[in-house]
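Left out: one protein chain. Kept in place: all the others.
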Amino acid sequence: MSQPIHVSTVQRTSAPALSVQGLTITYQAKRGDVQAVRNVSFDVGRGEALAIIGESGSGKTTLGLGIVRLLPSTATIRQGELLYRRFGAAGNGGGTSATSEVDVLQLKGRDLRQFRWKECAMVFQAALNAFNPVLRVSDQFGDTARAHGYLQGRELADRARHLFELVRLDSERVWRAYPHELSGGMRQRVLIALGLLLEPQLLILDEPTTALDILTQRNIMDVLKDLRQKLDFSLIFISHDLSLAAELADRVATMYAGKLVELSDVYTTFKNPVHPYTIGLIHAVPTLTAHRDHVSSIPGSPPDLIDLPSGCKFHPRCPLADQRCREEEPELAPASEAHHWVACWNWQSASDRLHNGQKGASA
Amino acid sequence: MSKIETAPAPQKRPNEALRTLKLLARNRIGLLGLIIFVLMTFMSLVGPLIVPPETQAHVEQIYQPPSAAHPLGTDFQGREMWKMVIHGGRDVLIVAFLAGILTTLVAVTVGAASAFFGGWVDSLLMSITDMWLTIPRFLLLVVVATLVRLENVWMLALFLAFFGWPGLARQIRSQVLSLKQREYIEAAQLLDLGSAHIIFREMLPNMMSYIVIAMINAMTSAIYSQTGLVFLGVVPFGNNWGVMFSLAYAKNAIYNPNAAASLLVPMGAIILFQISLVMLSRSLEEIFNPRLQRGV
Partner (left out) sequence: MSSRATVGPPKKTASYYLEKIATNYWVRTIAKKLLIVWIVMTLTFFIIRALPGNPVEIMVMSLMDSGLSSEEAYARAASLLRIDLDAPLGKQYLDYMTNLLHGDLGDSYVLAINKPVATLIAQRLPWTLFSVGTSLLISFIIGMFLGTLAAYWRNSFIDHALTNFSAAIESIPNTLTAIVLVLLLGVTWKVVPLNFMRGSLSPGIKPGFTTAFLVDLFKHYAVPGAVYVFSTLGGWMLSMRSSTISTLGEDYVTVARARGLPDLRIITAYVGRNASLPLITGLAISLGFAVGGSILIESIFVYQGIGLLLNQAIAKRDYPVMQGILLVTTITVILSTALADLLYGWLDPRIRVTGGGE
């Protein structure tokens, strides 16, 4: 019934690096189908950083895995389209400077393997266990390079040293090390360096700091901000932490129950959010200027993705819910400002009625 | 018994066995295993009361192949194989049951103590277990069997248990370790109910299914070792399946087509019983712990 809407970025002049159109992913479970991602559409511009935020169980990791086609066998992509655009001279062979388009969902075998990591690398949440424990870091870099016909030997080591410097690692110590000899923060930075090895156009970071302590987390965020300035790549940053998203992202997409509910540039998201859920999330973030008492959490818990509520999936937790919200699900539609999209029937009155103080905007 | 209200441990008792049987009946392989197991046990324990034993040789019908007159053929003394098989199961089964129970008892004691107390107790017990697991126990068993006369089923069962516990002890240990993490055990520890209470009233009841599976596996290994000992002639037993096939083999029944039945029938009985035990234990595993994978 709902046809995918085209949500495009006009911030950047060129065509987007990745267009996701109406992506729908379900898992087969004993009780029924888990609707993890429902009709999600968005673009990621060239060199742009998009943050996808939401509570755990909102389908954001599934979305990330779907983009690199790494879903477990119980998951199926029901519908949708993933268009990836390769800019400039292609590294292997062709030498065409024209932009080429890749339909990611049609990729198979060798082509799919080449797409992974070379075009789109993904840094996972559980980086502590992301490396094969029995191979040295150098071997795992070598494996990746060999799989993509990239540099070998001395040249590879030089390139790795350069990347280790970028992520602020002591390359002498790391290069010959086994994963267990490195701390969690170091391993995460090694994985980021490995992600950048083949100069991918798109990097997906799935909760890259969640498992780390607060100081290490800070460190990684600094490294990432630094990398964004020095290198040219698009970024999808998946997180439940709004403040981290604010630091890194150009635009923010809020995800709830497998669906995008609000999409805007980072400033608007914090300054003028209009979806009650986004407003609630921002209120839940403690800030320096807000009083402790003002920090509130959203009542209730995320819905069961197998047995979703009717109408707007947020209505059981929404203070503004009315009859229409209970019956009809809103689709993502333009809000007042340009490039601001929201899926809510009451968005116009939401910010006023939820006494959305400007406090959340400090970042 | 205890006056303190304990954290709710999943209550299971008499109808648990009934429920298990119902589940087993729905599992095709498990049901088949159960039927074979019950039939062979019944045949071996009750059969000898009905069927008279073959005590005398019948020289006129030595080595008859199976026929209408001799359903399973006859052996080197002309005895009816079907009667021999009915009388030959009792000792094998009793030794297997006893050894299974004793092995499980030792394994549960060692494994549970090791996991529950941890520390140096764990290190010591597991070192002993590993050592016992590594050395060629069967050779030792054979040599000891020549020194100590394993004359009755009890002695043999005791020895099989003494030589067979370490593998199970390791499995029980890892099982208890994972059980220790569960909430109601932690709650009981917080309430300071005492080790004995926690082990015997909280942990063991919840491990019953696992222990039953372990016992069936112990029976399988007991029959395995017992067959070898009988074949080597170090266990002085009368008529049983092991003795029957060993004698037939020693009399070169293998090269005489007419004698094949006297060799194959007792072998088939042992293999059938073993496979019924395997089917039972694997189905129980599937029922109780679908995610459990048999490790080393």
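Which chain is which? They are A and B, in the order written, and residues in each are numbered from 1.
Here is the rule we go by: contacts are C-beta pairs under 8 Å (C-beta built on N, C-alpha and C of every residue); 3 or more make two chains touch, one makes a residue touch a chain.
Here the structure is a predicted model, which means the values were calculated and not measured.
K.L.:
If the hidden chain were put back, which of A:K60, A:R86 or A:K118 would touch it?
P.N.:
Considering all chains, including the one not shown, the answer is A:K118.
K.L.:
Looking at B:T227, B:N240 or B:S262, which residue reaches the missing chain?
P.N.:
Once the missing chain is taken into account, the touching residue is B:T227.
K.L.:
Hey, which of B:L23, B:V144 or B:L158 is the one touching the hidden chain?
P.N.:
If we include the chain that is not displayed, B:V144 is the one touching it.
K.L.:
If the missing chain were put back, which residues of subunit A would it touch?
P.N.:
68, 70, 113-118, 121-122, 124, 126, 129-135, 143-144, 147-148, 178, 180-181, 191, 194
K.L.:
What is the set of subunit B residues that contact the non-displayed chain in the whole complex?
P.N.:
Spelled out for subunit B, the touching residues are 29, 122, 126-127, 131, 133-144, 146-149, 167, 220, 223-224, 227-228, 231-234, 245, 249, 254-255, 260, 263-264, 267, 270-271, 274-275, 277-278, 282, 293-296.
Heads up, the rule we're going with is that only the chains that are shown with their structure count from here on.
K.L.:
If you average the CA atoms of subunit A and of subunit B, how far apart do the two points sit, in angstrom?
P.N.:
The separation of the two C-alpha centroids amounts to 55 Å.
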